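Below is one structure, written out as structure tokens; comments come after it.
Here the complex is missing a single protein chain, while all its other protein chains stay put.
Then we have chain A:
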Amino acid sequence: MDNLARAYLPRIAGLALASVSFLAVTAAEAKEITIWCWDPNFNVAIMKEAGARYTKTHPDVTFNVVDFAKTDVEQKLQTGLASGTADALPDIVLIEDYGAQKYLQSFPGAFAALSGTVDYSGFAPYKVDVMTVDGQVYGMPFDSGVTGLYYRKDYLEQAGFKPEDMQNLTWDRFIEIGQQVEEKTGKKMMGLDPNDAGLVRIIMQSAGQWYFDKDGKANVTGNPALKAALETVGKIMSANIYKPAAGWSDWVGTFTSGDVAAVVTGVWITGTVKAQPDQAGKWGVAPIPALSIDGATHASNLGGSSWYVLESSAEKAEAIDFLNEIYAKDIDFYQKILQDRGAVGSLLAARGGAAYEAADPFFGGEKVWQNFSDWLAKVPSVNYGIFTNEADTAVTAQLPALTQGTPVDDVLKAIDAEVSAQIQ
């Protein structure tokens, strides 16, 4: 027995050594890229599609797309960056455009600069601007939040309106229509979350203004677009043409349940609207209503986000190459995510493809993508600055006062006071 063991020992040892080194070699070659993002119907699904495409040509790279709620992604990212422990962070993270400058400026060196690798001239300039600090560009521009007015053709028809009546509305006309819709059908015109200033942002940007001016200084009391936006939201509230919603999922529920006749929001909601197959053919899309002030347009933007590579990532080179290969070059990829998810990318070259020409049966055969693409070109460019969250909170804090009849100028003063106290 003793002899037998002695005879086999070297072989066993050799086999063990061989398998260990085999594993080590595979481990060294296989790279896993961890990605944090939110929204399983949109960003997560799109990133999985992008990963699958890259893995086809680079079988050694695998992807781990982690789905969190948006606030959780932001919180985990901010905690990880602040703690300085890179282990806790992913390789690629999704950041909403409003917050991009905040992260880039308050955590210098945390994100990898992609200028030099990525050809940014192919992207919509406003997307590149929000990720530029001191001439360096960080991040890979992703989706646009170009806005539209989604409306239920069936409800509006019952109230006596045709799709033509929904084109090029003013906000006052929109409210009139809303009142008639409620009279005739008993349905509210829209869902509104009084804790979310999204609608104010949409209306304000459609007239080319933001909470901050081009230099990043607060632009509140002397901002005609913000004033008009607040007046409009005030009118919507006092006309009571909205169904109140508490939080995002509640708000989504207002239109997925068929309780409201219209939704004014970013194009990324298309996937959610289309997730209700029983409502196929009942929806139409029109440009958003415009204000009656100088610089007013029917085009605006809500949200939109981009991908960022962490400087500390062990797979930094692969992550950058992946984003560059798929998001900056793969036109076919953009066609697919547009058709499947309603993602309007900001790579300009992707806007000419067949998918943009296609008529969508869900929207009764309208060429909605062509429309969104036209509106995208008309979105007024503004400087989101670094304090949009703070200003947003100040606006939502004052919305109830607005409905209780406080004059808009007083509301603006209160917002200004809160914003000035917060931005230091």
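Keep this in mind: a residue touches a chain if its C-beta (ideal position, glycine included) is under 8 Å from a C-beta of that chain, and two chains touch if they have at least 3 such contacts; residues count from 1.
The criterion applied here is as follows: contacts and distances are computed from a predicted model.
One subunit of the complex is not drawn; among "[NiFe] hydrogenase, large subunit", "2-oxoisovalerate dehydrogenase subunit alpha", "Sugar ABC transporter permease" or "Sarcosine oxidase subunit delta", its UniProt record names it "Sugar ABC transporter permease". Only one residue in the set A:P59, A:P108 or A:G160 touches the chain that does not appear here, and it is A:P108. Contact with the chain not shown here comes from a single listed residue; of A:T62, A:Q75 or A:S292, that residue is A:Q75. Considering the full assembly, A:I386 is the residue among A:L114, A:V146, A:V368 or A:I386 that touches the omitted chain. Listed by residue number, the positions of chain A touching the unshown chain are 71, 74-75, 78-79, 81-82, 102-103, 105-108, 193-195, 243-248, 250, 386-387, 389-390, 393, 396-401, 414, 417-418, 421-424.
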